[in-house]
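Omission of a single protein chain aside, the complex is shown with its protein chains in their original locations.
Showing subunit A:
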Amino acid sequence: MSASAMEQLYQQVILDHYKAPHGRGLLDADAAHACGESHQLNPTCGDEVTLRVAVSPADGTPRIDSITWDGQGCSISQASLSVMTELASGTTVEEAESLGDLFRDLMSTRGKGLDDDDAEDRLGDATAFTGVSKFPARIKCALLGWAALRDALVRTGTVGEAQATASAAHTTPTTTTPTSEEHA
């Protein structure tokens, strides 16, 4: 990898979001919104996020009023959460889902980008993650927040069944085995 590939991976916009992330700090659920929460874990590196989304059904079209989250992880996962928060806050649920699909498409381009000016316009800062798609081990980091948003939206009850099924396939289940442990 050349220095430029390193710079492509860690674009300044990613480093900036990593240092000053948007949306960090969970807001409490409230009665005025349909709220959904999702916990996502990347078991290979221990990256973790809890994300809450608050949706208000203004004139019948469900719209995202706030996205807040708490988590720990690498610069890619944290910056991706931050960029996603900026991008999807205030949009309709439908638009957020569509942005998520675009971002997942972007992550499968192996560094080439979407080759679609309109799509890249809509993704805004999220196109900075194009370089990440060259590194298979890091794609999951970039997708962590988007998986949490998708799952949290399903849990608000404002997303249809078909999408709910698709979402479940992207969720990493975290299993715990109950044991008869006793700390010494």
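Everything that follows uses one rule, which is that a residue touches a chain if its C-beta (ideal position, glycine included) is under 8 Å from a C-beta of that chain, and two chains touch if they have at least 3 such contacts; residues count from 1.
The working rule: contacts and distances are computed from a predicted model.
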Per UniProt, and picking from "ABC transporter permease", "Xanthine dehydrogenase YagR molybdenum-binding subunit", "Cysteine desulfurase" or "MinD superfamily P-loop ATPase, contains an inserted ferredoxin domain", the hidden chain is "Cysteine desulfurase"
Among A:D47, A:D65 or A:E97, contact with the omitted chain is made only by A:D47
Of the residues listed, A:G73, A:G100 or A:G145, which one is in contact with the missing chain? A:G73
Suppose we count only contacts with the excluded chain; which residues of subunit A make the list? 1-3, 5-6, 9-10, 15, 18-19, 44-48, 72-76, 135, 137-138, 141, 177-184
